[in-house]
Structure formats: C-alpha cells, structure tokens
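The structure appears right after this line, and notes come after that.
Only one protein chain is missing; all other protein chains are in place.
And now, chain A:
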Amino acid sequence: MKLQHTLGGLEGLDDPIDFEKQVFVQEWEKRIFGIHTAMMGLSSSLRDSPGGYDIDGVPTTFDSRWTWGDLRAGAEAMNPFAYFQYRYYEKWLGGITAHLVASGYISQEELDDATARFREEPTAPLPDIENPAIDEQVIRYLRGGDSPRRGPATPRFAVGDTVTVRNPPAAEHTRLPGYLRGHDGVVERIFEGNYSYFFSTGADGLGEPVPVYLVRFDPATLWGAAAEAGSGPLYAELYESYLSPAATAPEGDSTS
C-alpha cells in the first residue's frame, strides 16, 4: 500500500483542519496552475477527444500527452513523507518540472540558470512572444473539456449487487481510495456510458473504457470500532476494474 493512496480515514490525526478558503496562498502558485492547465489544453491526447480539437493545427512545440493522470502520477509516486511535506502546488511544480526535463523540452542546466537569474531579479520580464492560436486552443479546451465517455455502458454488475473492492498491486497512480480495498459495498447507481482514463495505471487496472459505479459502503464495515457513532453511508465512484463479485475471493488480490 502507499500512504498517499490510503489517506482517507487515517487515524491519529488530531490536528485541527486548516480551513483556508483561498485557492492560492502564494502568487507563484497561480503560474504553475496556468502552466499545467495550458499543457492540458495542448495535450496530444486531445486528438482523440470527442471535443474535436485540431491539435495538429495548433502552432505549439508541445507534442506530448499531458493529462490529470500524468500530473497525479508525479505526486503519487513521491516518497510518502515528501508527499505530505509539500504543499499542493509545490507538488505540481515538482512533477511538471520533472516531466518537462525528462521529456527533453528543457534541460536541467538551462532551468537552473534561469532559476538563478530570477532569484537575483525576481521581476525580470518574461519573453514577449505572443501566439494567439495557442491561447485560443487552451481556452477552447477549457470551454469544451475532454469527456472520457466512450460508448454505451457494459456493466457487469447491477444496482443492488454487493461487490467486493479488489486489492490490485500498488501502482504509481490509482483512482482507488486505499481504505476501500477488500471491503464490500452495494451498487447504488450505474453511470451511463463507459469511461476511459487517459493514463494507463498498469496492473492497477485503469485505461480502457469501463463502466463506473456509485458504490455505497457502511462505515462500520470500513472502520470497525473506529467508525463514528451513527454515521451515514459513504459513497465512492469506482471504475469496474476495481470491483469483483462479492462472496468470492477478491480478484487480482496481491496479498493472498
């Protein structure tokens, strides 16, 4: 298991919640958010989007896939203690920088040089190279989105079925909250259509279009004696890859 995948329900956290209502707590955080979002809007994966984007016609030198999965994989692959050390957008900055260097878009040396220069002169101007066609594609993506829905739903389970959450090997990235592994829940709803995930999580099971379910869990089964008295149900939205029929050994169990 990986700690950052098993955050839900973690015990011993007596700290008060940081009820910070700001979206950004440092000005620089806005810039990395903007860079990430622009890369999403220029991602080569948009060629296959139902949004019908003419990605090949956009005059950007970016020619890589950049999706939420790519961003999340960077954060989730971190040393778990480091994951909790860094603030949200610090993880974005680290992951995006690492990706751009590893993909050869920028070299570590030029990045270090430029960073050193901005340390000396934080407000030194950025290059004044406008390119409206790039900006227009990014905004077009923001308005149009990129639905992962692909084809009609092909559900293996029915509403009311009891399902057992599988226990696939820990991957660098997952959409399975760790505390659900091995637990039984009841299918509350089947979403219309199948849904792909634009990033293969390998043995974890995501990538190809699959049905998605809303599954209802009883807190007493999830948390046992640590459940809050009288608490209501917990609902999770789970890809079919994470579910197996109940009353059998969970499929894909990595521990048994």
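Basically, a residue touches a chain if its C-beta (ideal position, glycine included) is under 8 Å from a C-beta of that chain, and two chains touch if they have at least 3 such contacts; residues count from 1.
To be clear about the criterion, contacts and distances are computed from a predicted model.
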Chain not present in the shown complex, as UniProt names it (candidates "HEAT repeat domain-containing protein", "ABC transporter permease", "ABC transmembrane type-1 domain-containing protein" or "nitrile hydratase"): "nitrile hydratase"
Of A:7, A:77, A:170 or A:246, the one touching the omitted chain in the full complex: A:7
Given A:1, A:139 or A:159, the one touching the chain that is not displayed: A:139
Absent chain, residues of chain A that touch it: 5, 7-11, 13, 15-23, 25-28, 30-35, 37-42, 59-62, 68, 72, 75, 79, 81-82, 84-85, 88, 90, 93, 96-97, 100, 105-106, 110-111, 114-119, 122, 124, 126-132, 134-135, 138-139, 141-149, 174-175, 177, 179, 191, 195, 212, 219, 222-223, 226-228, 230-239
